[in-house]
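In what follows, a single structure is set out as structure tokens and then discussed.
The complex appears here minus one protein chain, its other protein chains still in place.
Each chain gets a letter, A and B, in the order it is written, and its residues are counted from 1.
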Amino acid sequence: MATVQVSEAEKLYVLHGVRDDLRVDGRGCEDYRHVEVETDVVSNTDGSAKVSLGHTNVLVGVKAEIGKPKPMVPDEGYLEFFVDCSANATPEFEGRGGEGLGIELSNTLVKVFSNKHCLDLKSLCISPGENCWVLYVDVLLLQCDGNLFDAISMAIKAALFNTKIPKVHICEDEDGGKEIELSDDPYDCVRVNVENIPCIVTLCKIGHRHVVDATLQEKACSVASLLISVTHTGMVTCVRKVGGGSLDPESIFEMTETGKRVGKALHAPLMELLQKEESLGSKRQKVGFLG
Amino acid sequence: MPVDRRRIRGPDESQSPYHFISKESQKCLASGDRRSDDSQRGPLDIRPIFARCGLNSQAKGSAYIEAGNTKIICSVYGPRETERKDETDMKSGRLVADMRFAPFACHKRGAWVQGNEEKDLSLGLLESLRPGVCLHKYPRSQIDVCVMVLESDGPALSHAVTCASLALADAGIEMYDMVLGCTVRHTGTTQLLDPTFSEVQDDQDGVFVENQGSVTLSLMPNMNQVSGLQSDGVMEQESLKAAVQACIEGCYKLYPVIQHTLLKTVRKNAPPSEN
């Protein structure tokens, strides 16, 4: 992962700040940095979103393609995640440098989404055992300044909200062969219900306390972090300890509690923002990448 | 698709016979006190564990663990010269974990090439073990931990963690503490410790159960520190907390068995006393 080197004095400064609930950039322990979300930023995808969280910038594109359902669940579609760590984000990712992190991120996303609760996979089915929609979720890291998981999960939720899957119907010809017909009307499309899609909250243990949305500098001072994915009802879909250190059981309980509280509160403003943007329609002023 | 010329290839497509089984022959989850694997254990008992050290003649240390039908073997090589010289931090050693499933380990045949799931488990294993190993004692060197799951019946990661830490101890690698792994399956209201494969199956006849999931935890028992935590499914925070606690208790139940195994190994390897 992208890292920065922190001297002992800096570490102590960050540590003391966190102890007094005042972080280097003036935030409290449970505050996020400034978040910006913009949907529909890439026109050749079926849904896309760009999220910037402080200096962390991610772009998510969703492509819907027709595929064959998995043999064990013939009446469901599925999601595929791919995380591309571009060398734009940090020079460390040059060549195959970002591959390891990319795999880690995409595997975590698979875990976060691998339950029946967050997405109705049955709605992605076209004809059982034969055809289903496969949503390819491609994540591109544009800039890294810590807390990639949270930014990515918000961007995925926004991109899936924005995703328009064209409507199809199956017609049968005389020989009993099936054919998939795409609707002619481009506005005739299905939306994905994103209500239950979780957001990830990463909590970094610094000293005796934990902070949300850590910058790279803060991350370098932390021994271990816990990422928790929480739905809008406060259900936890995935927990993972990341980093080389260990945590005592008591702080795990505290951290899951904070994670649940912060994560739950994250959903409402995000959804409100997305709906507002949607209602503006074509009148919306596009900010794009240079804004 | 590039052709794999290094292996003998079979037909392009083949399907597991388990896709075509009638529903009757599949076992259902046992309710109440009885567990599905026909043993007498209650919901909060771990499976009886058989553990041995020092089976591999080539490795610095090795261990084998058998819990029910789950069978895991682990070898530790090193400390040896590190392969990657570009690492910025040469003051401490590098721990490398590689976890694989044998192709015949699960009901569905696995591929020889390490898949994404195995890579994810390797990472989970590494992050669970790293806090326990005194890596600063091994500058400029690398310690390789190779885990092979020979048969998997239930979540393999927790047993792999225990097995790997036994192998590390057998190799004489300095550690702060043993690392023990435990998994709890939470279904609705009940908790099942150390679940079997049939007990972790998500859906029972397609019925969606609220508040169900698995938690895998690694614990360093003497320091009372959690070195690894992973969960999936959908759970309330309260259930998660209870599951974490159950895992910790499970690890403490496991600890005497592991201690005994280590002691036995040390006694066996010790030179006979002179009088």
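Everything that follows uses one rule, which is that contacts are C-beta pairs under 8 Å (C-beta built on N, C-alpha and C of every residue); 3 or more make two chains touch, one makes a residue touch a chain.
Going forward, contacts and distances are computed from a predicted model.
When the unshown chain is looked up in UniProt, the name that turns up among "Proteasome subunit beta", "Trafficking protein particle complex subunit", "Ribosomal RNA-processing protein 43" or "Calcineurin B-like protein" is "Ribosomal RNA-processing protein 43".
Contacts of the undisplayed chain with visible chains (whole complex): B.
Annotation: of B:21, B:134 or B:266, B:21 touches the absent chain (contact as defined above). Here the missing chain is touched by one residue of B:53, B:73 or B:251, and it is B:73. Among B:144, B:177, B:194 or B:232, the one in contact with the hidden chain is B:144. Mapped onto subunit B, the interface with the missing chain covers residues 4, 6-11, 13-18, 20-22, 25, 55-59, 62, 69, 71, 73-75, 77, 80, 98, 100, 102-107, 109, 112, 114, 144, 146-148, 150-153, 274-275.
Keep in mind that, in the parts below, only the chains that are shown with their structure count from here on.
Computed from the mean C-alpha positions, the centre of subunit A lies at a distance of 28 Å from the centre of subunit B. Subunit B makes touch with subunit A in their complex at residues 15, 19, 116-117, 119-120, 123, 127, 130-132, 202-203, 208, 211, 213, 215, 220, 223-237, 240-241, 244-245, 248.
Taken in their complex, subunit A has these residues touching subunit B: 71-72, 103-104, 106-108, 110-111, 114-118, 224, 226, 231, 234-249, 252-253, 256-257, 260.
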